[in-house]
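Heads up, one of the protein chains got dropped from this complex, but the rest are sitting where they should.
Naming follows writing order (A, B, C and D), and every chain is counted from residue 1.
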Amino acid sequence: MGKSSKKQSSKAGLPPGTLVHVGKKRSTQVKINVIDYNAEVYEVSESVPVQELSSFQNADTITWIDINGLHDLEIIKSIGEQFELHGLLLEDVVNTTHRPKVEEYDDHIYLTLKMLGIGASRKSIISEQVSFILGDNWLISFQEREGDVLESVRSRLSENKGIIRKQGADYLLYSLIDTIVDNYFFVSEYFSDSIEKLEEKVLIETNTLILQEIQQQKKLLLNFRKSITPLREAISSIQKEESVLVKSSTTRYLRDVYEHLLQLTEIIESHRDLIASVMDLYLSGESNKMNKTMQVLTIIATIFIPLTFVAGIYGMNFDEMPELHWKYGYQAVWGLMGVIFILMLIFFRRKKWL
Amino acid sequence: MGKSSKKQSSKAGLPPGTLVHVGKKRSTQVKINVIDYNAEVYEVSESVPVQELSSFQNADTITWIDINGLHDLEIIKSIGEQFELHGLLLEDVVNTTHRPKVEEYDDHIYLTLKMLGIGASRKSIISEQVSFILGDNWLISFQEREGDVLESVRSRLSENKGIIRKQGADYLLYSLIDTIVDNYFFVSEYFSDSIEKLEEKVLIETNTLILQEIQQQKKLLLNFRKSITPLREAISSIQKEESVLVKSSTTRYLRDVYEHLLQLTEIIESHRDLIASVMDLYLSGESNKMNKTMQVLTIIATIFIPLTFVAGIYGMNFDEMPELHWKYGYQAVWGLMGVIFILMLIFFRRKKWL
Amino acid sequence: MGKSSKKQSSKAGLPPGTLVHVGKKRSTQVKINVIDYNAEVYEVSESVPVQELSSFQNADTITWIDINGLHDLEIIKSIGEQFELHGLLLEDVVNTTHRPKVEEYDDHIYLTLKMLGIGASRKSIISEQVSFILGDNWLISFQEREGDVLESVRSRLSENKGIIRKQGADYLLYSLIDTIVDNYFFVSEYFSDSIEKLEEKVLIETNTLILQEIQQQKKLLLNFRKSITPLREAISSIQKEESVLVKSSTTRYLRDVYEHLLQLTEIIESHRDLIASVMDLYLSGESNKMNKTMQVLTIIATIFIPLTFVAGIYGMNFDEMPELHWKYGYQAVWGLMGVIFILMLIFFRRKKWL
Amino acid sequence: MGKSSKKQSSKAGLPPGTLVHVGKKRSTQVKINVIDYNAEVYEVSESVPVQELSSFQNADTITWIDINGLHDLEIIKSIGEQFELHGLLLEDVVNTTHRPKVEEYDDHIYLTLKMLGIGASRKSIISEQVSFILGDNWLISFQEREGDVLESVRSRLSENKGIIRKQGADYLLYSLIDTIVDNYFFVSEYFSDSIEKLEEKVLIETNTLILQEIQQQKKLLLNFRKSITPLREAISSIQKEESVLVKSSTTRYLRDVYEHLLQLTEIIESHRDLIASVMDLYLSGESNKMNKTMQVLTIIATIFIPLTFVAGIYGMNFDEMPELHWKYGYQAVWGLMGVIFILMLIFFRRKKWL
Partner (left out) sequence: MGKSSKKQSSKAGLPPGTLVHVGKKRSTQVKINVIDYNAEVYEVSESVPVQELSSFQNADTITWIDINGLHDLEIIKSIGEQFELHGLLLEDVVNTTHRPKVEEYDDHIYLTLKMLGIGASRKSIISEQVSFILGDNWLISFQEREGDVLESVRSRLSENKGIIRKQGADYLLYSLIDTIVDNYFFVSEYFSDSIEKLEEKVLIETNTLILQEIQQQKKLLLNFRKSITPLREAISSIQKEESVLVKSSTTRYLRDVYEHLLQLTEIIESHRDLIASVMDLYLSGESNKMNKTMQVLTIIATIFIPLTFVAGIYGMNFDEMPELHWKYGYQAVWGLMGVIFILMLIFFRRKKWL
């Protein structure tokens, strides 16, 4: 979260239903696009003024209203009035720190989740909150900013690929969720790659930078899991509660999404185990490094301390030291030292230190 | 808990229903404020004598009786008699070490929770127990001392903001709980900040003070969680049990509070993970420090021990040591030492110790 | 468990219903006290012979038969026959290693739990098994030995404090359990104190004694939890199963006990976390100690090894060593050594080792 | 499991119901003993030929057929045909690696569990699979080999102790299970003793042998738990499912067994915690040992390195070294060294290293 973003706590003390935009303040215009379609018709309207939205509501076609930008509260309020949405619902829409959830109202279903992607530099995960409101034959989507991963759904609509044009708004909702969840697999593969790279790095060397990277991956994974687990529960609850808004044929498709989320949960758990293992490798690497350092010290000290002692002996100034006067005394000392040196080498070789 | 506070165990052996004030003894007067309102009327009475409270009970308006101070047991008893409250309920009100809980009685609901705030120095978390008793059209709140985070609710009442004046006592209760829970996010952000600061500190240096701070944060987080988890369950149980005192419209609002508490639980779990990570960083920092110390020792010892040995050799007093009589013997020894020194430097450079 | 106590396994191979006293063998007499009371009457009979107990059973009053001592199996058997108790029930009464549990029979309820206290030296936890059998208007309690924490209940009975004399045997049972559970808070505070003391000690020094103390506290806490968790479940099951022996008014009181036990469970979990933290502090303290030792060694070695090398140089016996013949050569060497020494000090100061 | 024993995987690819003896191959004869009894009659037949078993089946008495040895598949098959047992049941009987379980068939109940004992040397746990098939008034038990812990039941039968002769086959089954479970407490006490001994050893010294012992205890405990947990569930399921084969009076007794198993589960969890603590003690002991080693090195090096430096100084060969010519120079140097030595001692005393 950036410095300029409002925090959840900034809402404390306000009456419920008060709209407070919790998230990054943006200067761009809120852009509203509408796609109106049925099996025969397909019509796209870009930058529709907010007042005209209600005209789409009771039409004979399926209407997808896509709102890009949450910071203009007047627009949100106006939509709320036109579609008779509950105050708390709108509050959730503009609070971009909310955990994924689903809520059923009398004549619409509210669902919010995170759209995740990998940053251009493949170094960060980009998160954007998307909220959906599913009505009888309309679907409103709220995105934090323009640009999303939903192009494939739009092209299926425009090119009439698959069965999407023949189905209702609930199938459209499913298609959008499915596409977003499919993108989670990119994120999960990003983690697989990152952890594998970290593991390789840790086996080569250990330093504080790598430690910080491990720490960083842990945090990102915690955040990723926070997007998955509540969504899984939300999808599961749509499946179970029999709403007239979601046809039973779509329910079967949602089960597929649910299973993808289950698979993701398991993958995340594996990733957590793997990061813990990488941390173990790191700590063991540190301890290994120390062992190596100690061995160098021990080898040097163990070889030279006795030799220095021998040299010390013959540096003494006693009047009577017969060896000093031997003809080959000096050479004998060198010989003695050579023997000591070789014995030490054998000793270290046995200990596999050399 | 201060030194002068009574402990839970001081109640052992007393008959149930005996009022024992478990908490800090205060010398201040207990202050009772009453707010009486409906959509048209709004009246505040400060420092109301306890005997007059029952006169508010059966009025046509919603009455919020706010009691500041729990140490005067006579007042508590008198209220208990006027509003026909169960003895165990009053016992819970004055026991400020109680965990959050909700209890339904025949014609009132009892709910107790912790009001949390950050101390002025941003170094400590201030906790105060607040108990609510919700009756038909009245709400009694018991606070440990004057001063709270509920001013925003009072101003909404006085300025008739939102729908609060049009709703019943149950909505007032919800508004108060919601405000208190919103304040928990300040505490959770305090933890985010503290842990981030700790992490930065740990990456710079490791010492026992930081260790104690980590320990301290762990304890605070344990306490914070103790305020959240049982409250979440309590709110969930109000929602599920259909009481005549809580209208179904308010239930929907309570679900919102419940979700905030759920979100807080998840945040706390993340914080715990993060503190554990900071501890890991600390331990790894310690081990890193040792590694560094060992490297310094090893470098110095490994360079100078062989050199000292060479010097020792030519300090020997043998009669026949040809090198001693060479013209440039001394210079040659310096040269030899220089070569050894440079070889060592290369060796350490290879090991990336220098 | 002392050396002279029988173990659970000593029962292997005996037919079910065989009474085997598992626990410390005592030489003292089994003492049976009877309190007979109703709202008007209150009569205490001490050291009642076992044969006369049945005479109290069908009386118009509530009868509390308090048996102190389990080692005289004849007495237990005789009671079993007079009150028509199941063989397995009596087996459980005399097996003092049993976990807390409740069992409903056709016309009585059996409940066993641990009465805990702090030893005189505040160093140990004293545990005694207490079993209750609740009949229509009688209650039998079995204690391992004389002396208990129940005096306050007796005085409430004799002085007719509270509502105890107006209620049935079920309320008496509740009062006794409540008093015992209230005493658990003393034990829990004993742990709070012990762990805090350990934490302080560990921050000052680390040695094997402290390690053993930590280990000891862990074991005690494990045992404490073994007394709490099954009791909580037992109390919960009395509440839920609607027995004619326990009135619904008493059930509400039992819920209070249940909540105390829940609170205790949470406190114990916190204590476990804290002990784990103390262990972490200990290990980190050990590692810190090592760091300190290494620094001393490194400082000394790093300062003196180069200096000794310099001294070694000028101890060489080369014919031509110009420095040796300088007028202030010796002083110059001291100067050189001083410079090396100061550089080293600066180096260590920078590393914050000094 | 020995080298000659077949493994579970050796069954892969065979049709279900194929009998494969998974376990140790034995050369001994399979021995079949039959006890036939009711309240009046008691008759033992040893080494009954397998063809005659069916003659016992429809008798007026309770029949316990005890088969010692599972390796003769012909015998097992013959029994299966005489008593009309399901193929999968027989497959389970001869597969001695099976986890404890219970299975209800139309007119018999199948239960398999592990009979555990301590080896003669008190070093190992001996495990034997026992399977029971409970019919209307007959019980078949399959044991891996002769010799068991069930003698006490046989003597209760022969001496008509307790109520066993007056009850049906279900009570006999209960008595056998109860005896086997009672023996588990011996095993649990074996663990208590082993862990306590390990703890004492670890506090005295740490070496790889102790580490291997800790590892060994961990594995044994894992195996022990594998015998307990599924059996507990099995017993619980017999209790709940109301089978005509198990009378409700026996169900109460089985609850007792269930509770013993619950108690064992808790004891095992404590043991696991304790072994983890012993491992902690071990690691801390290792680290303590290192600390001690480092202190010795540091003390020696810190005392002698400065002293050696002083000696080095006065071994230099400068022409002008005034101290060398002082009358008491040599003594002065000794004095200086003494002062350094004492200062060092004070320093170490302060650090509590000496």
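The criterion applied here is as follows: contacts are C-beta pairs under 8 Å (C-beta built on N, C-alpha and C of every residue); 3 or more make two chains touch, one makes a residue touch a chain.
All values derive from a computational prediction rather than experimental measurement.
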In the full complex, displayed partners of the excluded chain: A, D
Of A:207, A:251 or A:298, the one touching the omitted chain in the full complex: A:298
From A:41, A:316 or A:336, residue that would touch the chain that is not displayed: A:316
Residue in contact with the excluded chain [from D:195, D:294 or D:344]: D:294
Touching residue (missing chain; options D:23, D:135, D:162 or D:315): D:315
Touching residues (missing chain, whole complex) on chain D: 7-9, 11-18, 86, 88, 98-99, 101, 205, 208, 211-212, 215, 218-219, 222, 226, 279, 282-283, 286-287, 289-290, 293-294, 296-297, 300-301, 304-305, 307-308, 311-312, 314-317, 321, 323-325, 327-330, 333
Touch list for chain A against the chain that is not drawn: 149, 151-153, 156, 161-164, 174-175, 178-179, 182-183, 185-186, 188-189, 199, 203, 252-253, 256, 259, 262-263, 266, 270, 273-274, 277, 280-281, 283-285, 287-288, 290-291, 294-295, 297-298, 301-302, 305-306, 308-309, 312-313, 315-321, 351-353
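The criterion applied here is as follows: only the chains that are shown with their structure count from here on.
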Shared interface partners, meaning chains that touch chain A and chain B: none
Rotation in the CA alignment of chain A with chain C, degrees, nearest 5: 145
Chain copies touching (chain B, chain C) - same or different residues, decided at half shared: different
Whole-Å separation of chain centres (CA-atom averages), chain B against chain D: 44
Where chain D touches two or more other chains at once, by residue number: 315
Pairs of chains satisfying the touch condition: A-B, B-C, C-D
